[in-house]
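Removed: one protein chain of the complex. Kept in place: all other protein chains.
Per-chain residue numbering starts at 1, and chain names A and B are given in the order in which the chains are listed.
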Amino acid sequence: MRHKAPLIDALLGLIAGVGLVALYAPLLATAAISFFQVVRVRGALGFAPFSLDPYAALLANGEILAALATSLVVAAVASIAALGLALMFAFYFVSARRGLGLAMQTMVFLPFLLPPIITGLSLLIAFREIDLGRGLVTIIIAHIVFIVPVVYRTVLVRLQLLGSSLTEASLDLGASRVQTLRYVILPQMRPALISGVLLAFAISFDETLITLFVAGSQTTLPIRLWAMMRVGFVPEINALATLILLFTAVITFAIGMLQRAGERA
Amino acid sequence: METATARPWPDLLRAGLVHALNLGLPLLFVVVPILSFVAVSFWTLEEGQILLIPTLANYRAFFTEGSYLAVYLQTIALSLQVTAVNLALATAIALFIFRRTPRVRFLILMSFMLPLFMSYIIKIYSIRSILGQRGLLNEAMMALGLIDQPIEALLFSRTAIFIALAVLYLPYAILPIYLALDRIPANYLAAAADLGATPGQMLRDVVLPLGRPGMAAGAVFTFILTFGDFVTPQMVGGIQGFTFGRIVFSQFGLALNWPLGSALAVILLATTLLAVALAGLLLRREHVR
Partner (left out) sequence: MQPLLHLENISKRYGAVRVLEGIDITVAGNEFLTILGPSGSGKTTILRIIGGFESIDGGRLMFEGRDLAAVPINRRPFNTVFQDYALFHHMTVAENVGYGLKVRGRPRAEIATRVAEVMETVGLAAFGGRYPAQLSGGQRQRVALARAIICEPRLILLDEPLSALDVELRAQMQRFLKSLQRRLGIAFVFITHDQEEAIALSDRIIVVNGGRIEQEGAPEQLYRRPHTPFTAAFLGENNLIAGTLAAVDGPLCAVDTPAGRLAATVDGPAPPTGSAVLVAVRPEHVRLDAAPMPGEGLTADVADVRFLGANVMIELRHAALPGALLKVRRLADGSAAGLVAGQRVGLSWSAGDAALLRAGPAPAAL
């Protein structure tokens, strides 16, 4: 049913349109500039013909590639570890006494709810207290702390949706708890597990504010970009930005499809 | 059947291990760090050394020394402005989505949410390349003859930080508001129309009141995120972009005054918690009435 209000709709549509332009124009402009570089002819704006030079320069930039490798390693290790922890926490929440489960859950959610600057500096201080030097290990721990809540949430929602009847049926048929987990529960949760890990991977890959505190001399890709941006514009940043935008769009799409598949299952 | 009272000791051990892992890990990696940063805010810094001598000097510094208090208030003002503008925009956009047919809704919502998943640092980078004094916006306007001189306000200014933060955090406000609108039963609108309400009156009496929890959540998200962001002001604001978050961060970098930084961070944390509590209180009062 529609209640017609053409004037209101026109106004809302205008605002929504401006919003979309504001959100996408910078991203699209960056992608465009990566192919058609901006040149200035006697101060006037102009575009160079299509070229993949920035991409070639990117491939030749060892620092960026090293940072990319670090980011991939961090994101992979952190999201796999986060999955294991999230599963453990989720099972604890549904099986332990309510009070204990809620206490655990509150603690687990905190790093995601607090401003990143708080999470970042408290981890920095804690690492210092135990004399853990800043580097790859501290980055990975910080990322795990930050992304566990996301995976935990996805896993728990699915686990609670499953209910207890499947577990009871499996136990009734003579399966052990471990067998039930392996043959009944985990297969049912696969879409949630995969989308949770992908989401965690994407967040870790992108994490900047917390990492700035705990990175030390190690640089992940966002930190590297941050450092380069402070110096000025470099053509390969446009190329890298375009590739990362493409990459995140693909991951987002995959997560979206998996979540939908999970809802239908 | 065995009774629970006579559990064999391996079982007890296993149960203990389970509790230790599930409660101990979050305690160690979340609670202890937070407590230690709060603790550090009370320690003394002397000649670059942190001494375990309790003091309130760090908090006193916030009120008396330099421009901490002024920057704090300016940052609150900036965050409140971004929150107000984004709340208005996000409400309008959420309403726009809400008034589409169900099939189109998801698609439009997704296109507003997609930037949420895009790289934070790259979004800042691309906003900066548009805004800059020699950025695309200025260049394009000059090429079109709209302006003669580049508008200097567009980079390294408060306006630039404002625009960048607003664009960056807009999707965070749209989502909760839309979700609140989406929960309004369809027949409430039918009933309001049936009783003679015009679309404007339906908006005022039904849609906006029921969307208010979402608007509160969106406002709180926006405020917390903009208030705590220390990279965006630095990247698009330059010297102008000296916000409270940047002061906190610099205490752990160049300034290297962890106790002061921690004290300022406690104030930052208290401010965000206050924002959450305030929003909750406003909502509750509305329902008791």
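By definition in this document, a contact is a pair of C-beta atoms (placed from the backbone, for glycine too) under 8 Å apart; a residue touches a chain by one contact, two chains touch by 3 or more.
Quick caveat: nothing in here was measured; it's all calculated off a predicted structure.
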{"item": "Residue touching the undisplayed chain, where the options are B:70, B:84 or B:191", "value": "B:191"}
{"item": "Chain not shown, touching residues in chain B", "value": "185, 187-188, 190-198, 201, 205-206, 209-210, 287"}
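Criterion: only the chains that are shown with their structure count from here on.
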{"item": "Chain B residues within the chain A interface of the complex", "value": "18-19, 21-23, 25-27, 29-34, 36-37, 40, 89, 92-93, 95-97, 99, 108, 110-112, 114-115, 117-130, 136, 139-140, 142-143, 166-167, 170-171, 186, 189-190, 193, 199-200, 202-203, 224-225, 227-231, 235, 245, 248-249, 252, 258, 261-262, 265, 268-269, 272"}
{"item": "List of chain A residues in touch with chain B within their complex", "value": "1-5, 8-9, 11-13, 15-16, 19-20, 22-27, 29-30, 33, 38, 44-45, 85, 88-89, 92, 96, 100, 103-104, 107-108, 110-111, 114-118, 121-126, 129, 141, 144-145, 202, 205-206, 208-209, 212-213, 222, 225-226, 229-230, 233, 237, 241, 244-245, 248-249, 251-252, 256"}
